[in-house]
Structures are given as structure tokens and as C-alpha cells.
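One structure, pasted below without further comment.
Yeah, one chain of the complex is gone here, protein chain that is, but the others are all in their spots.
Letters A and B name the chains as they come in the text, with residue numbers starting at 1 for each one.
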Amino acid sequence: MNRKLSFLISIIFIAVFALSACSTAAPTEAPVVATDAPAAATEAPAEPVVITWWHISTKDPALSSWQKMADDYMAAHPNVKIEITVLENEAFKTKLTTVMQSGEVPDIFQSWGQGGMIEQVNAGLLQDITDELDANNGEWRNSLGALDAFAVNGRNYGVPWDMGAVTFWYNKDLFAQAGIEKTPETWSEFLEDCEKLKAAGITPIAVGEGDKWPGMHIWAYLVSRIGGAEAFAAAADMSDARTGSFEDPAFIQAGYELKKLVDGGYFQEGFLGATHDDMQAAFGNGKAAMILGGQWSPSVQAANSADLQGVKNLGMFNFPAVEGGAGLVTDIVGGGNGFAIGKDAEPEAIDFVKYLTSLENQIIIAQDNTGIPVAKGAEVGLTDPNMVMVSQAVANSTYYQLYFDQVLPSAMGGIINDAVQKIFAGTATPEEVCAEIEAGFLAQ
Amino acid sequence: MKYSRFSTNLKRVIIPRFFQYLVLTIAVILIFVPIVILLFGSVKTTGQMYSHPYSIPNPPNWSNIFNILTTPYFWTLMKNSLIVLVGTTSATVIICALVSFVLARLPFRGKGFVFNLFTVGLMFPINVAILPVYFVLRQMEQFGVNVIDSLWGVILVQVAFQLSGNIMILRGFFTAVPVELQDAAYIDGCTNFGFFWRVLLPLVKPSLAAVSALVMIASWNDLLVPLVVLNDNKLWTLPLGTMQFQGQYGQDLALISAFVALSSIPTIIFYFFAERQIVSGLTAGSVKG
Partner (left out) sequence: MSLFSTANHSGIPSGSKNSMRRITNSLGIFLFLLPGLVIFLIFVIYPIFRSIYFSTFDWNGLGPAVDNVGIQNYKDILTDKVFLKSIINVLIIIVLSLGIQLPLALLLATLVGRDLPGRAVYRTIFFLPYVLSEVNAAIMWMLLFNADPERGLLNGILVALNLQPVGWLSDMKVVLFSVFIALTWKYFGFHMLLYLTGLQNIPTEIEEAACIDGANSFQSFFHITLPLLSSTIKTSVYMSVLGSIQQFILVWIMTKGGPVNASETMATYMYRFGFVRFDLGYGSAVAIIMFIFCVVFSLIYQQLTREPDYLTGL
């Protein structure tokens, strides 16, 4: 081998050793050793326990908040070691699928409840924690809201840690520029406003249909506005007593209403290939007047905008009511994040989750302003006015419709996303799209 | 006389050269455009990245790069990536050399079968195989072999999926070494191993370097295997590191750019050093007797 190459290889080896040396010297968070035990006081030294926890809060402040809570818990319980794996959402799903098919499951992991959770429960991968929730006269249960999303047949296999809602966010300046004085409350007003914006040379709505789910929310909201709570519940019923279908009029009409937006040319140029980040950037840079987005939108549109400030005059309104529809303007579509408990989790893991969802820690989560806390009384932590708006929309909601893909079996999320995209692309009629969704549902 | 020589030169050398350089330069520009955007991005804010990704960063925002380089975690990732790189590359090259030697130079029954078996690997890439591969790792773990959440597991799987292609390449090189050398070595009393070690390997060193470089690139950029095998983020490799900039609802494109630009530097350095080796190495293989 020539000199240069062997030189390079020796450099690599030296670098490896040097780096290994410094990283061992660096203050890594070594497992708290049992000798520190006296901190826990009275109890006899307990068996060492390792808890594995996978979450998807890759960014600060949540990332550090979780880490600190884990550190604090470990300090108070020297026998417990919490191994955290932080994964990006897509990577998390890939890894969880791979691991679960081999029969393994982390002790605590990110979950969105319902559909996906039901399958995991049926496969015996999760642990029933209902008794812990009900212990001490239901002390833990009563401290939390939104527990139903993580219950299967009345038994809980996880708990939520935040919740949120999808609403319209709009740029007040652009609305004023187009001569729109008040936010639309009905669908026809909404369409008129879109027309006004378009006439004023402003892109009415940005959507990241390349990622599929942002546009799916528009359709889901239309379904909920037209058919009310009933239509979806009837169609999504997994039992033999199912009365509805995804081909019911509400679903088809929702497709046609959505088509009006597409045909009207109300979305930004290239929306079919745009990502969710693109959509937030377009909105944040004032290139579109509205987005339909979750509680995360205010912070993401700001982060993705050129000046990092985002829309100067940001407003929010509920998805308008569709005339003649069964749903109310105050019905909310939303969902949240939670922890599922793996089948092999030790009692300490459940105790740790209890600690994570305690009021004091929930206030910390609220202060991050990325979601609405679920512990009762933790809303006081919300400081961002935008988050307060979302929180109020949820508090005042007449019905809280969980995201469709969270209610349905996990495969359905992908099926609905793929099908609804065809309305955006104009490659299928709403009837065909609904038939495809129904066929997908029946195959589950 | 002189003039006419110049004019032949002009016709035969200078004009073609001009077009050669022109076309090549255009190609170089096209190659560089995306890379330059990445480099610009690494000194922008995420907002600028989403709003004006191809404008010149003014003023450049060096803090992305500075922050990454001063984070100890970046160096932990770098260290792990290097360990995996060294492990995968050396193991792959050694194993491939052994197998290719036998396939290229020694007669034995079932040789065709063994060779065909290895080619099958080209048709079942890791993207497709990841689920059953993880299952195998988990079974090994249950037998007490620590491969999950261990860099060894990453190395093992990477090596397994690098074998097919590189065995085929190396076998070609080994076949090309003139048989007279082998005969001479045996007459001098060399054993198979002696011939392999003392005669063959030194001859094909450039080819080994070429194969090493290809393995290094694949190992360094591998995302899927480390993602699935490693849980402890202190063991993660560089490609997994970009996850820290990808939130559930949005990603820091500028930081991602800075991170991937910085983490690409080592491969570019390897390649820069090994480039000559790759070319001469790949060439050596085709010099047939």
C-alpha cells in the first residue's frame, strides 16, 4: 500500500483511540452506582432496575426537560437506571416496528393511543396499568385528562402527556390586505374569503401535501363538520354492529368540498410535492394567508421563516361550519402524545411514568409551549398566547374528535393519507377515494 | 513549416481540448451546485434555509458549525462512526480476500455453488432484509452474544451485507494475477496460505485499497443498521446524529446542513487519499494474463 494511504490509516486509528480516550475521560453520565444509596433514606437497598424509554422529543426544551426528570428520578431512586433513546418520528416508527416484530418492546415508549395501541394490546405487548391508575382512590387517574385515548375496553395501557388541536392559523395582515374583516365561520364564507385573497394576489392556503397528513386534516375536518361526531364513529366501528361506512354521504361530500379548494386554485404553487416544513415556511414568510395546522404551528412557522419571527400578526380560528352539516364550529379535531407501557416493564417504570405526569412536571411541559398539558391545573404553565388560544379552543370544544389515524387501526393512517392525496391530485373522484378507504378498512 | 505545425496542433489538439474542458467544466458546475447549496446552508439560519436556500449567506452564520464542533456529543458520534468504519472495513476486506482467494485460485468441489451463493447477496439488500436480520440479532442476544445495542452488532451486519459485491470485485483481481507466479511459489515450497500471504496480497494491495474505500463509504453513510441495532445514544454513529435536529413537527434544515457537511468531511478525506488507489486498484483487476 502506498505511503499516503498507510499514513491515513494510522491517523484514523490514532483518532479512534484518542477519541475513545477523551470520551471516557469526559464526564459521561455514568450510571448512578448503588453506593450513593443513602439518599433514598429508610428503605433497604432495592434490586437494581433498568428502565428503557423511547421518546421522540428530539428538540429542546422538551428534550432537556425529559432528561432532567429522568435524572432527578434516578437521583431519588438510586436502584433505578433509565436508559433513554431519543428518536426522530419516522426513525422511531421504523425502529419500533423492527423491534416489535421480533417480540421485544421498550418499557416506556411514545404512543398516540387508540388504533395503534389496540393492536399492540391484542398482541400482548403492553401492560395493563388500570390498577395503578385506580390505586389510592384513583389519585393518579383523577389527576389527568384525556385518558380515554389510551384505554382499550376500559383498561389503560398508557397515559397521555400532552394534547393539542388542529385549527386554522392566519395572517391578519394578509386578510386585511384582501379586505377581509372578520374570520369565516361558515364554509361558504371561507370559500368567499379564499376567493378574495386570490383576487388580491395572495395564496389563500399553504398545504404540505407531499407529506400527505397536512392535507388529510382538511378532509377529516370537513367530514367531522358535515357528518358530526356520528358519521365517523359509525364508520370507524370495528364491531359487527357497525352501522356506518366510509362511503357514507358525509365522507363523499367532504371530498367534493375539498375538491372546491383544489379546483379554485387556493393552494400554493407545487403543493402536491411540498413538505409540512415547506408549508410552515410559506406561511411564516407571508406567502400564504392560512394554514390548517396543530398547536405546534406558531413555533414551527416562526422557526422556518426567513427572519425567525414568522407571521407578525398571527390569528387563529376554528374550522368553519359547513352549512347543513351536523358538526358544530366548536367541534375540535386533535390528538396528543402519550406513553405506552411495555409488557415487561417493572413497577418502577410505571412509577416513573406517574412521576413524569405529575402536576409539577406537567407544568414544566406546559412551559415548553409545544402542547397542552393533560394534568389538571397544569395549564397555568402555558405562557404563549397562541397556546392559550388552542387550550381555550379545546376547553370550549363541544366535541373532541381524535385524529382519524389515531382512532383507526394503524394501517388506516397510511391508507387514508394515500387516498385523500388523490383528491388533491385530481386523479380520483371523491367516490373512488372513499371506496378505497372503505376497502382498506374492511381488510383490517 | 512552423505555422503549419501550429495549425495541425490547433486542429488536432487545441480545439478538441477546448471542447473537452468546456464540457467537463459545465459538468463540474452541475455537480457542485447542490453541494454549494449545502455548504451555504450550513452557515445560514433555518429560516433563511427555508426562504432563500440558494442565496449567498450574508453575513455567514458560523455559529451552526461552531456549536456542532464544540458539542462533545459530535465527537462521540465521530468516534463511534470511526470504530464501526475501521471494524467493518478491516473485517470485510480480510474476509473477502480469504474467500476471493479460494474462489479465484484454488480448485475444489462445490466452488460454483459457493460463488453463486455469495452473489445472491446482491439481490437481497439490507433495506429489504432488515426485519429478519434484527430477528437474528435478537436470537443471538438470547444465546448470550451481545450484539444488540453494541457496535459489534452494527459491524457484523454491515460486513455481512458488504460481502457479496466485494467478493466479486476481489475475485476478479485475484484471477488476473498470472498463474506463473502461483506455480513458481509452489515450486519454492509455498503453502496455499504462504502464496496468499506473501505473493498474492502484496500484488493486489491497490485493489484491496479500492475495495476498502468502497466499504468505508458504505459504512460511513449507513443509517438503517445503526438505527435498528443501537439504542444507547452514546453508541450512535454520525448519520443518526441528524435526528437531533428533526423534531416531530419541523426540522432545523440549517443545522442539518452544517451537521451533514461536517460529517461528510472524513469520507471526502478518505476518498481524496484513496482515489489514486481506487483507480489503479480497479485497473489492476483487469490486466488479464
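General remarks:
We take it that a contact is a pair of C-beta atoms (placed from the backbone, for glycine too) under 8 Å apart; a residue touches a chain by one contact, two chains touch by 3 or more.
These figures come from a predicted structure and were not determined experimentally.
Within the set A:65, A:101 or A:130, the residue that contacts the chain not displayed is A:101. Checked against the full complex, the one of B:157, B:208 or B:230 touching the unshown chain is B:157. One chain is missing from the display, and on subunit A it is touched by residues 93-94, 97, 100-101, 103, 119-120, 122-125, 209-212, 268-275, 278, 281-282, 287, 410-411, 413-415, 418, 421-422, 424-425, 427.
The chain not displayed touches subunit B at residues 16-17, 20, 23-24, 27-28, 30-35, 37-38, 41, 49-54, 94-96, 98-99, 101-108, 111-112, 114-125, 127-129, 131-133, 135-136, 156-157, 159-161, 163-165, 167-169, 171-177, 179, 182-183, 186-187, 190-193, 217, 220-221, 223, 239, 242, 253, 256-257, 260, 264, 267-268, 271-272, 275-276, 278-279, 282-283, 285-287.
The rule we apply is simple: only the chains that are shown with their structure count from here on.
Centroid to centroid, with C-alpha atoms defining each point, subunit A and subunit B lie 37 Å apart. Partner subunit A is touched in their complex by these residues of subunit B: 45-48, 50-52, 72, 75-76, 78-79, 82-83, 85-86, 130-131, 134-135, 138, 205-206, 208-209, 224, 227-228, 231-234, 240, 243-253, 269-270, 273-274, 276-277. Residues 1-2, 4-5, 7-8, 12-13, 15-16, 19-20, 22-23, 26, 28, 52, 54, 56-59, 63, 83-89, 91, 94-95, 97-99, 101-104, 276-278, 280-281, 284-285, 294, 296-297, 299-300, 303-308 of subunit A touch subunit B in their complex.
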